[in-house]
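With one protein chain withheld, the remaining protein chains of the complex are depicted in position.
Each chain gets a letter, A, B and C, in the order it is written, and its residues are counted from 1.
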Amino acid sequence: MGGNIIGERFSALSFGESHGRCVGIVVDGCPAGLPLSESDIQGQLDKRKPGQSAVTTQRKEEDKVEILSGVFNGLTTGAPICMLIWNKDQDSRSYEAIKHIPRPGHADYPALVKYGGFADYRGSGRFSGRLTATLVMAGALAQKLLAHTLGINTTAYTVEIGGIKAQQITEEGIANRYGNDVRCPDAEAAEKMRDAILQARKDGDSLGGIVECVATGLPVGLGEPIFASLESDLSKALFSIPAVKGIEFGSGFEGSKRRGSENNDVYYIEDNKIVTKTNNSGGILGGLSTGMPIKLRVAFKPAASIAKTQETLDITTHELTDLVVPGRHDPCVVPRAPPIVECVVAMVLADHALRYGLIPPVLKRQ
Amino acid sequence: MGGNIIGERFSALSFGESHGRCVGIVVDGCPAGLPLSESDIQGQLDKRKPGQSAVTTQRKEEDKVEILSGVFNGLTTGAPICMLIWNKDQDSRSYEAIKHIPRPGHADYPALVKYGGFADYRGSGRFSGRLTATLVMAGALAQKLLAHTLGINTTAYTVEIGGIKAQQITEEGIANRYGNDVRCPDAEAAEKMRDAILQARKDGDSLGGIVECVATGLPVGLGEPIFASLESDLSKALFSIPAVKGIEFGSGFEGSKRRGSENNDVYYIEDNKIVTKTNNSGGILGGLSTGMPIKLRVAFKPAASIAKTQETLDITTHELTDLVVPGRHDPCVVPRAPPIVECVVAMVLADHALRYGLIPPVLKRQ
Amino acid sequence: MGGNIIGERFSALSFGESHGRCVGIVVDGCPAGLPLSESDIQGQLDKRKPGQSAVTTQRKEEDKVEILSGVFNGLTTGAPICMLIWNKDQDSRSYEAIKHIPRPGHADYPALVKYGGFADYRGSGRFSGRLTATLVMAGALAQKLLAHTLGINTTAYTVEIGGIKAQQITEEGIANRYGNDVRCPDAEAAEKMRDAILQARKDGDSLGGIVECVATGLPVGLGEPIFASLESDLSKALFSIPAVKGIEFGSGFEGSKRRGSENNDVYYIEDNKIVTKTNNSGGILGGLSTGMPIKLRVAFKPAASIAKTQETLDITTHELTDLVVPGRHDPCVVPRAPPIVECVVAMVLADHALRYGLIPPVLKRQ
Partner (left out) sequence: MGGNIIGERFSALSFGESHGRCVGIVVDGCPAGLPLSESDIQGQLDKRKPGQSAVTTQRKEEDKVEILSGVFNGLTTGAPICMLIWNKDQDSRSYEAIKHIPRPGHADYPALVKYGGFADYRGSGRFSGRLTATLVMAGALAQKLLAHTLGINTTAYTVEIGGIKAQQITEEGIANRYGNDVRCPDAEAAEKMRDAILQARKDGDSLGGIVECVATGLPVGLGEPIFASLESDLSKALFSIPAVKGIEFGSGFEGSKRRGSENNDVYYIEDNKIVTKTNNSGGILGGLSTGMPIKLRVAFKPAASIAKTQETLDITTHELTDLVVPGRHDPCVVPRAPPIVECVVAMVLADHALRYGLIPPVLKRQ
């Protein structure tokens, strides 16, 4: 299969370009009988939308989802579900000028070589952050399916921007994460992150950061070793989000500095359920869910598009040239990332729940 | 496909158990005409073998590969290549006693639930580090193919153990990494890492660490966006190595603290080739290779098997119980990990080179 | 992967329903640089369209293709190509009445059970012959790709309807097959077939028949043994056409009555090329193309929808009931089948040409 398809049982095929007619995704494998309307998807798309605060690009995108197939009388039918967003007219002229002038940190140069100059380069084409809207569409469907059938929920939030870390992450803070512009559970840190982003924008620069995601309500034993472990499939899917450069589960990189006696999670019984005192494994052992919450962190690099003039090459002439990146861009993509991350995690968990037989191909009529 | 298969065009199916008759792997998709003998594979297996120094388990495993199919007159035929290692008689009795007593940090508990008690639990069964020998067999084949056809090489080495970091990593140090027990390019740091491992062993404890891998000789444009980006497929494969809990490319987690102007790699011309001054992207932009070396780091948790007595549960009685993990184990798996990591990276690159059409299905006769 | 996806390297995912908003297909894997416009696809769709002669249904369908992605400046980009046809308003009321009354010979009953009553049953939903329009869209693209790059052509025509066989099949007859209503290369037999269909319609009944397909310009060695032999993959794809109940290659069923000395094709040299005197193998040996034309025949059952009153069951009450099938239907689907068959064959050959590395991922700019 090509690189535009993911998932064994909850399979998704993404299509469309940033400045083309639309961006869309077709999901094959969603069980029949799930209540579904466009508003179920729109909620998550709205959280991803730019132009909602001072810390994101001021570009307006309406991003209204249409479901073209697979739903009948308000319920999924078991047939493929095609969802898309029509693009509004974009001003693509500025990209023509930099067709052969690769922007540092963007996919421009390898994409130009790979596709022999045939790719749609306008607004980064297939490599645009705009394609994350397709991940959100498929993932919002997965979230609905998981919540409806198994009570599994995925929740993502910002824990670091520009080196500023959230100091405390409480249940309540997580619940209120959309109360601030950067979607951080720590309101105080959120304020500092916001200021840092505004300062970076003023400097014509950009920031990166870290998003954490938690999945709760998991059964024990989800995941397929060896090559389709939960960690394997989650990381594969998460690296499809542009700007992601690192992933860790549980204690992750920090845990690699510890001793085994500190890092091993000790089992005990709570409410007649087998649980662990700590969760350094991030809810995954041997690639399988332990029943504890899955916990992972995703590192986003600072946005490649910056307002500052940068030096780069004209690859036809091999001459150095100054570049001002066109378009209006996010000084930091992290605030818009949590809905994307939690949707991508849901897609993978839905796929595995179907592989493991936890969700039947036809849901009970209610 | 099940979790035991990976790769689209260089596909591998792993089989076997730690204390069963054998561990093996079948590779489908290797082009015809590649010179191949068992010694090509054995070299890498030998580097992974335990019992080679004071820092690894003293368990002896002969690990002699046999090629059962797909090679004729010393050359691959284009047919599936089955490779296996016969297991020597193992003492499995100690595992019987802890069948229902999950070892902290191991897959025991979720595996018991997932497979309903039918899985072969002896020596961790399918979840044993022993299965990494199958990754090495398939990966050593991939390394041979990549070197033979495209001049691509993958090289991994230890950069951190128990929090002790390699201070300088030079070409020469990398070339001599097998000159020390921990396979670190910095001989001085290697000494300290070695001492730390021996101390941990003495304490009945274990250490984790970080392995870095570099792939050189890459063309521009390898990788398939969106879901089969190089980062996606490399991380999927690398998380199939037990104990891996984090992965980062280029500047990774550290890069998420930087500004865009610092992190973007600037293009220039060197020897008539387009290169970048820095390589914070780790040789990958938009999921595609940039032509710069791929650089990634893999975090290993401290080994879950420790000599110290640990508290755990008997999951049949739900009673707390003291556990002494049976068997002889590595106090740190990191020294044996570099050959595994470089083999796994090679598998993924071979798969993508075939997908991208860079390696033909039949090699030129030489 | 679900049942709605086919192909390894030229992958297609079909979506949409007969009476839903649209029917469409996304192709992933088409190389970059192929000239493509909607008219390339429309030509084949027009040949499949109903309402073109007395022998097909008089239902009018406009069937105008729209390409939503993957084409830029008149050339494919290497990104997924989404093609769809918007459905016109359909009268679906009559299907409501027979929701629980399965039509004999249709998928109604097993579909009702499989999808728990959630499937869109209007106009047969996903099981409608209308979905063959999606096969034609993907296949017309494949035909363009094959002709443009390798000079491979696929051509299908009617050879039997209602037991009336084409007596002579000449190159010229094949070229003129669209000169008659039933798309048969033998104009005289075509006349009889046409009469038989009109008589069947008058009788409130339907006919079946056989379509033959020839693919020319093939290289030697296309196909992947064992499970992805050309015969395996062609038959898999062709059975996705509703009403197909049999497939044979070369001498097929008739050849099974012969002796080996009669059926073996003898090699000789013609124009410095290795060819065979006969082509009983249908151009395929060991699942691989021999370089001779591929020749296959597809048996279509008589259309299940007939005007005559039929006895069937109400599956809720288990009572026998009389049924008059609603809608306007083809008394014989065979005349509309040749463009579908040749498109489906092209899809499979394109997939294998890409797997075999005969078509590069980026075409030469012309």
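Descriptive notes on the structure:
Heads up, the rule we're going with is that contacts are C-beta pairs under 8 Å (C-beta built on N, C-alpha and C of every residue); 3 or more make two chains touch, one makes a residue touch a chain.
None of these values were measured; they are calculated from a predicted model.
For the chain missing from the display, the contacting residue among C:126, C:144 or C:177 is C:126, taking the whole complex into account. Mapped onto chain A, the interface with the missing chain covers residues 8, 356-357, 360-361. Taking the complete complex into account, residues 1-6, 8, 14, 102, 104-107, 109-111, 113-115, 126-127, 131, 160, 162-163, 200, 203, 205-210, 220-221, 223-229, 231-233, 235-237, 239-240, 242, 244-253, 255-269, 272, 274, 276, 280-282, 285-291, 299-306, 308, 310-313, 315, 318, 320, 356 of chain C touch the chain not shown. In the full complex, chain B touches the hidden chain at residues 1-5, 8-9, 11, 13-17, 20-22, 24, 26, 28-29, 32-33, 68-70, 72, 75-82, 84, 114-120, 125-126, 361-363, 365.
The rule we apply is simple: only the chains that are shown with their structure count from here on.
If you take chain A and chain B together, the chains in touch with both are C. Note on chain placement: the centre of chain A and the centre of chain C lie 39 Å apart, centres being C-alpha means.
For the pair chain B and chain C, the distance between C-alpha centroids works out to 46 Å. The residues of chain C that reach two or more other chains are 8, 361, listed in rising order.
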